[in-house]
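Other chains dropped; remaining ones untouched in position.
Letters A, B and C mark the chains as written, and numbering starts fresh at 1 in each.
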Amino acid sequence: MDITSILGVLLAVGLIFGSILTGTAPITAFVDVPSVLVVIGGSVGAACICFPLKNILSAPMVVKKVFLNKLESAPDLIEQLVSLAETARRDGLLALETRLNEVNNSFIRLGIQMAVDGTRPETIEDILRTEMDSVATRHRNGKSLMDQMGRFAPAYGMIGTLMGLIMMLSDMSDPSKIGSGMAVALITTLYGAIIANVFFIPFGEKLGFINKQEMMNLEIIVRGIMAIQSGENPRVVEQKLNTFLPPKLRASEEAA
Amino acid sequence: MDITSILGVLLAVGLIFGSILTGTAPITAFVDVPSVLVVIGGSVGAACICFPLKNILSAPMVVKKVFLNKLESAPDLIEQLVSLAETARRDGLLALETRLNEVNNSFIRLGIQMAVDGTRPETIEDILRTEMDSVATRHRNGKSLMDQMGRFAPAYGMIGTLMGLIMMLSDMSDPSKIGSGMAVALITTLYGAIIANVFFIPFGEKLGFINKQEMMNLEIIVRGIMAIQSGENPRVVEQKLNTFLPPKLRASEEAA
Amino acid sequence: MDITSILGVLLAVGLIFGSILTGTAPITAFVDVPSVLVVIGGSVGAACICFPLKNILSAPMVVKKVFLNKLESAPDLIEQLVSLAETARRDGLLALETRLNEVNNSFIRLGIQMAVDGTRPETIEDILRTEMDSVATRHRNGKSLMDQMGRFAPAYGMIGTLMGLIMMLSDMSDPSKIGSGMAVALITTLYGAIIANVFFIPFGEKLGFINKQEMMNLEIIVRGIMAIQSGENPRVVEQKLNTFLPPKLRASEEAA
């Protein structure tokens, strides 16, 4: 559960609503169904053109990832890899097979399995790195969907506002309606700006951030597996992998 | 047939039209022929300066690709390559010649043919990669045409609006015409924004996406051909190529 | 002669003029000499600060290149290189000297001359690639000049409009002049937008495109020369170079 993301959405949405409620205008002044349809429908339509169906359908999973991401902690990964390195050093690579069950991370399991099977180091690294690339591609697709929505929402907001202005301007016989006509016209721009800046743009940023963290984790794993495979000293493995961590999180580096 | 693209266009266009029809202004308030001419004609003119004639003429093919793209599925490609790898492993590279007829993909055919002919591996990879580059260049040209149209349409929309405003402002003798004058002026900006955000920008994005997918397919093929050529174990070939796929789509990797 | 560029300019300019002529305002409403001076003079001034004198003076040549570019066709280049490869294969490298007169392209001539002179392959490639780089640099300078003009023209347009608005606003004693004052103020923005979007931005794009095409031609030549120099089979040379072409333009690849 990513509490910060949820608090962030609540904070932004709450302040916008609060500011409307404390204002002089009734809340109905901010509701206009056709505007919602143009902004959301238009953005979804544009996204449907941009991406294949399966990417569009993955949108709920992508959004869920923003709120539910639980990355493995890098120090835990390192601890696990160092422990595997100790087993490999002490009892040989084959001994790792008995420890595969303890390992939850599928990426570590894949690497260890290949090491146990006697796959050549170049092949192991090649396969792990291609795997990393394809994880990154899948992440990029999710982020890209959010980014495009965050770009189309304000554009369709502007389209709706232009339509509202043209409607208002083409019939100015009743001057008292000019104000409310402009207000309705501006609502679409407001919707577009809110949808983009409260939801899609920050969602895209978070996904980019999660991706970077996960890539670092995968990089740690790849380097760890390669070091285990080549039978390096567990202390050296630990020292190498610890450099990925901020100093505070490091365990026993200086003692190495 | 790319149903999602078609639905996307229908959705965006439908909501814009629906929102106009349910509005108070007549639909004629949104029609202005000179505005259409300035926005579309101007953008096409600018594109004609940007690109050579043959790129401009390829525009219908490029747009058709947005709606009709049918990429080969990556798992099918991998299956085919693994099957070819099995033949090569069992009966030798020359045996692949008899299977060339089954292969639809011209890129695989080119690679297998060169392998059968005994072309050196470096030359095969060199030729296949140059071929990939030139496919990418052709894609980039198509995408670039869409991107430029998506950039010029709003610019010519603004030019049209400025012209409309200057006309309106230079004759304000009849105040009752100011509103309709401004409405007409804004129509060009609306046209530019719609043309860019419903058509050209999403088209460009889709083409970029198709290109990335096709490049991944070609990368799978290149790696597959090189592995076949060097007589690698079909299981290893499968494992390597499967890393390009999201986990769900993989067939028998874990069994490797 | 690049007909498309000329048609593009005529189309964009024609539609803008046509739309003015069919409008209600007299064409004089769109003419304001100080506005022209601020936009064009200001942009030229800014460009003079950005670039050394010789780049500024090369502007007419750069613009001429947009309208008069005549690139050699890539298939012709390949044919020529394959023919040279055949001579080299049949009669030795020295025999190429007698064919130098037939070769128009100075880049091919330079390469062949070095090959005939027995220059080492690394040196040949080094010199040809440095030459490519310096062609690219000269192109980039031309494109950069157009790009900067396309960026400064709207900026000076906005400066002119702000000046016009300040003039108008500082003397609002005669309300009937407000409209025409604003009209004049907006003209500078219109000029800036037209100059940028009809001329400089598309010119810059075209120059970028020409550069890419020419770089591809030079790349073909470099690879051709290197292959000739190392005495490769003319059929293999053809196959390698053909990969730069779209499938339709290829001659005899499959027959290789």
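Here is the rule we go by: contacts are C-beta pairs under 8 Å (C-beta built on N, C-alpha and C of every residue); 3 or more make two chains touch, one makes a residue touch a chain.
On a predicted model such as this, the values are computed, not experimentally measured, just so you know.
S.K.: Quick one: 3 copies here, how many in the whole complex?
M.R.: The complete complex, not just the displayed part, contains 5 copies.
In this section, only the chains that are shown with their structure count from here on.
S.K.: By C-alpha centroid distance to the whole-protein centroid, which chain wins?
M.R.: B
S.K.: Chain B to chain C: how many Å between their CA centres?
M.R.: The mean C-alpha positions of chain B and chain C differ by 25 Å.
S.K.: Go ahead and note the Å separation of the Cα centroids belonging to chain A and chain C.
M.R.: One centre to the other, that is 40 Å.
S.K.: Show me the residue ranges of chain C that touch chain B in the complex, using the header's touch definition.
M.R.: 2-5, 7-13, 15-16, 18-20, 22-26, 29-30, 66, 176, 179-180, 182-183, 186-187, 189-190, 193-194, 196-198, 201-203, 205-206, 209, 212-213, 216, 236, 239-240, 243-246
S.K.: Which part of chain A faces chain B closely enough to touch in the complex?
M.R.: Spelled out, the residues of chain A in touch with chain B are 34, 37-38, 41-42, 44-53, 56, 119, 123, 126-127, 130-131, 133-134, 137-138, 148, 152, 155-156, 158-160, 162-163, 165-167, 169-172.
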